[in-house]
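In this view, the complex is presented without one of its protein chains, the others remaining in place.
Per-chain residue numbering starts at 1, and chain names A, B and C are given in the order in which the chains are listed.
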Amino acid sequence: MAGFDKVVTSYNEAMAGLEDGMTVIAGGFGLCGIPEGLIAQIKHQGTRGLTVVSNNCGVDGFGLGVLLEDKQISKMVASYVGENALFEQQLLNGELEVELTPQGTLAEKMRAGGAGIPAFYTATGVGTPVADGKETRNINGRDYLLEPSITGDFAIVKAWKADRYGNCIYRHTAMNFNPMAATAGKITVLEVEEIVEPGELEPSQIHTPGIYIDRVIKGEFEKRIEKVTTKQENQ
Amino acid sequence: MAGFDKVVTSYNEAMAGLEDGMTVIAGGFGLCGIPEGLIAQIKHQGTRGLTVVSNNCGVDGFGLGVLLEDKQISKMVASYVGENALFEQQLLNGELEVELTPQGTLAEKMRAGGAGIPAFYTATGVGTPVADGKETRNINGRDYLLEPSITGDFAIVKAWKADRYGNCIYRHTAMNFNPMAATAGKITVLEVEEIVEPGELEPSQIHTPGIYIDRVIKGEFEKRIEKVTTKQENQ
Amino acid sequence: MALSREQIAKRVAMELQDGYYVNLGIGIPTLVANYIPDGIEVILQSENGLLGMGPYPSADQVDADMINAGKETVTAATGAAIFSSAESFAMIRGGHVDLTVLGAFEVDQNGNIASWMIPKKLVKGMGGAMDLVAGAKNIICTMTHANKHGESKLLTECSLPLTGVGCINKVITDLALLEIKDGAFHLLERAPGVSVDEIIAKTQGKLIVSEDVPEMTFS
Partner (left out) sequence: MALSREQIAKRVAMELQDGYYVNLGIGIPTLVANYIPDGIEVILQSENGLLGMGPYPSADQVDADMINAGKETVTAATGAAIFSSAESFAMIRGGHVDLTVLGAFEVDQNGNIASWMIPKKLVKGMGGAMDLVAGAKNIICTMTHANKHGESKLLTECSLPLTGVGCINKVITDLALLEIKDGAFHLLERAPGVSVDEIIAKTQGKLIVSEDVPEMTFS
């Protein structure tokens, strides 16, 4: 069964092969559903000059934000990069390049990358700064932008439960960008809360089939919350 | 709750509004996961001049094949149309037009149609008769075809269980083309084996969210099998 | 008198129809959920992957894995569905959401909207706003009619970089409800106690005013 036992037991193994200048696609939305241990490992390894593709860049001191501390990210592709003073500072200093991409376009670019679709048309961004330098084409009377897909050298993904084949499920809205990120890495590393036996996950309820996954590691998660909002406070 | 009670109790209501010359997208793969009662209703209504988009066209006397009996289909978009003598005959007579589409391209065209993507590039079919009349474009050193998306006036879909919101799950490989078909109809009608109470389906295990579904009807299914293969016969 | 944020939200809520799937943006639009009229049911879509957003949780229900697009902790309503960001924007881009409510810096008489970028200020990103305005069938923009210097935000032509082109149908401000069509703002309702003259004075874009502009009612 060696061929399909994708479980690794150390973070060094999990991120082996990550080199300076590579592109890393990361799942997560804000701090929700992020591969905390894999991010910490990238910080630990000290890999530099990374292009990171993720909806957000974490916050100061948590999530992808920690990779800013030692200036490991040279380019960020994201839809929203607020809540991060260090990001702001490095951007203004010219130490960090940012490519802002509409959220739905970003999700679809990752999916397309994983699905072997090199480019697709979308109405999102027509007539806006997002259209600069892109082909605009009229199809059936409406204008659309041509958007190229995204793939990464690595994808880092957080799921709830996985088996050793890499089949996995996500928990609640911690799914977000993770399923697309999982498909778009040359090497996809999955960090999970729990490793289960093959067969425990119902086949038609698996969110990401193991074929996309190269390595699986069990992590411990802090699961920090950006905005705790409760009934008492708000209603 | 009227606004979200999508359950109808008669097949007349289920297919109300279907008119001659419309495009109908149908889920299913061969005879597996087909909306049997909705197909029977189209036959019963006698609607003609239909363009039907589905991976296959059933077999003689079952599945979409029954719509051939009274020549209700004028054009079929499919990837494989074997196992159907009547189909063959009408095609040779010029009574039926067929647009053969690679299976993966067909699935993606339906998904794109539902997802507001008017066209995408794929390597499938480059250099083959499928490329005739289509734009071929080199992207990053490889040739790709531009494929337009597909939408239908109606989509007819078969699921296992649904709630009155139209949230549904499919059973085993009866999923096949149904999830994409569900997204691509102006009116999408879902025929299911069982209607369950809202909340019975775990939110993150729903295959097709109800937003895509307009009407839900409980059906009775024969579930004919094309090729019964068993261990005894084959091993 | 100019409407409060809550009153704007309340007026927006009256635009909801039974059976609508609705996406509510951050800020005033979020408040709309508190004023859904009796007797109708709407389902709230949150673009991070939740259809059927419920109320905020009680303190002991708070779950880091259950948030909305504003990154607030929320609950899932009965009958909710949860899915990926790609699926979520397939819904949005594909026109399956019936109504989107969002804020803006500026709108113009051609339905253009600017809501994400002020040059020389730090750009935080457009999030899902460009996808929402490109995909929604029906968009209501909520905003103050003028900025704090009294300058109109309803313009002949947006001055800021756009979020979307020709996509806004309706604007509900602290002063008025306006429809955008045929290259003009059409004044349909005014806030209680606000004069037509004040609205004319604070609208830079082309404004069509009928003879009798009713005051808003809230029920």
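Please note the rule applied: a residue touches a chain if its C-beta (ideal position, glycine included) is under 8 Å from a C-beta of that chain, and two chains touch if they have at least 3 such contacts.
The model shown is predicted, which means the values in this text are computed figures rather than measured ones.
Enquirer: According to the contact rule at the top, which chains on display are touched by the left-out chain?
Expert: Across the whole assembly, the hidden chain touches A, B.
Enquirer: Touching the hidden chain in the complete assembly: which of A:98, A:139, A:206 or A:228 does that?
Expert: Candidates A:98, A:139, A:206 or A:228; residue touching the omitted chain: A:206.
Enquirer: Looking at B:16, B:126, B:139 or B:196, which residue reaches the missing chain?
Expert: Checking the options B:16, B:126, B:139 or B:196, the one contacting the hidden chain is B:126.
Enquirer: Kindly state which of the options A:23, A:90, A:183 or A:229 is in contact with the chain not pictured.
Expert: With A:23, A:90, A:183 or A:229 as choices, the missing chain is touched by A:183.
Enquirer: Tell me which residue among B:3, B:104, B:148 or B:199 touches the hidden chain in the full complex.
Expert: Missing-chain contact among the listed residues: B:104.
Enquirer: Against the chain that's been left off, what residues of subunit B make contact? List them.
Expert: Its contact residues with the unshown chain are 29-33, 55, 78-82, 88, 91-92, 100, 102-108, 110-111, 122-130, 171-180, 207, 223-235.
Enquirer: Residues on subunit A that touch the omitted chain in the whole complex?
Expert: Touching the missing chain: residues 1-4, 111, 113-117, 163-165, 167, 183, 198-199, 203-204, 206, 209-212.
To be clear about the criterion, only the chains that are shown with their structure count from here on.
Enquirer: Taking each chain's centre as the mean position of its Cα atoms, how many Å separate subunit B from subunit C?
Expert: That pair's centroid distance is 36 Å.
Enquirer: Suppose each chain is reduced to the average of its Cα coordinates; what separation in Å results between subunit A and subunit B?
Expert: 32
Enquirer: So, what's the distance in Å between the C-alpha centres of subunit C and subunit A?
Expert: Those two chain centres are 29 Å apart.
Enquirer: Hey, what residues on subunit B touch two or more of the other chains?
Expert: In subunit B, 115-117, 203-204 touch at least two other chains.
Enquirer: Show the residues in subunit C shared as contacts by 2 or more other chains, in ascending order.
Expert: Residues 50, 76, 82-83, 89-90, 92-93, 134-135 of subunit C each touch two or more of the other chains.
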